[in-house]
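One chain of protein is taken out of this complex; the other chains stay put.
Moving on to chain A:
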Amino acid sequence: MAAVGARWNHVWVGTETGILKGVNLQRKQATNFTAAGQPRREEAVSALCWGAGGETQILVGCADRTVRYFSTEEGRFQGQQHCPGGEGTFRGLAQVHGTLITCVESGIVQVWNDNDKEASSDPLLELSVGPGVCRMRQDPAHPHMVATGGKENALKVWDLQGSKEPVFRAKNVRNDWLDLRVPIWDQDIQFLPESQKLVTCTGYHQVRVYDPASPQRRPVLEATYGEYPLTAMTLTPGANSVIVGNTHGQLAEIDLRQGRLLGCLKGLAGSVRGLQCHPSKPLLASCGLDRVLRVHRIRNPRGLEHKVYLKSQLNCLLLSGRDNWEDEPQEPKKAPPEDTETDELWASLEAAAKRKLPDLEQTQGPLQTRRRKKQRPGSTSS
């Protein structure tokens, strides 16, 4: 059952206790998947990404520096790959043409050969990005382009097929009005589709847009929200806005054309760790330290759609981008056996009915009993 149901989970969430949870929002159920059968804190999930071949495989980056492969079709972990080198947890995970790209906190970006059968092989490519990396993100349009950023580590865009120097290196903004250097803390990065632009959200509650195509290396647009570090960010479908979340559980939609706040979403009580929007529907999935997965509707009207309590602290999530959320394959699977049974029943009934049709008394009998039944409550004569 769990294996069959694994395909129809809408959201996959990774927790601090090492459990991968598949959540089906139609049935409001969550199923736990662990590699070892028991939750283990050493396997705390720190990064999730879709594997090759549509949405049939998930790559799970754990705190013990292993990347595990999970199959949604079969509902079990298939293999793992140990990725040594550097220190800290995974900050980014991506897959390109059969190779695996990983980035750890100490700033080592490695490209591995994607075969889980071999023992730890040497990485195909190794880059040093700088210490204190908070996020590495892959450009969905150009899978070999990767952006990294972190604490006191400015945004850099790397071409993994090109040279060892970054393609774009962002410059810090000018000194503020007290002539003090503005600190850098890029917490999340997103590539804007149909352009070369990137958006980052910082721990100093700023949202910045960079344009590598323009001559200036400084941000093209800067907007601020709130007073707490922004921890997660996602692009909205179609519209030119991003949704950011901060450590207080506040979610806000910020317009990137003007840099103003469009609206907020209520409900979260803890720090937002993962945010993702559906590519076509106006739905946003958010997870955080308050152990609840929430799905909000972003427009008409803005509000909470689903809320599921998952008992561990949630670290990251993956929202399935498919369109048919309401399809339940289990019902058609159950229907055929039932149909055969009912077909037999009907066959027997028809035979009996054919026998009974010429007898009118027997058909009157049930009618009479019905009349009697109707008369019983009110009548004195039975």
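Annotations
Criterion: a residue touches a chain if its C-beta (ideal position, glycine included) is under 8 Å from a C-beta of that chain, and two chains touch if they have at least 3 such contacts; residues count from 1.
Heads up, the rule we're going with is that contacts and distances are computed from a predicted model.
Chain not shown in the complex: UniProt lists it as "Ribosome production factor 1", one of "Large ribosomal subunit protein bL20m", "Ribosome production factor 1", "VNG2A protein" or "ALA-interacting subunit". Summary of contacts with the chain left out: across A:95, A:271, A:286 or A:320, the touching residue is A:271.
For the chain left out of this panel, the touching residue among A:248, A:281, A:302 or A:322 is A:248.
The chain that is not drawn here is touched, among residues A:74, A:126, A:255 or A:290, by A:290.
The set of chain A residues touching the chain not shown comprises 17, 19, 32, 38-39, 41, 203, 227-229, 231, 247-249, 266-267, 269-271, 289-291, 309, 311-313.
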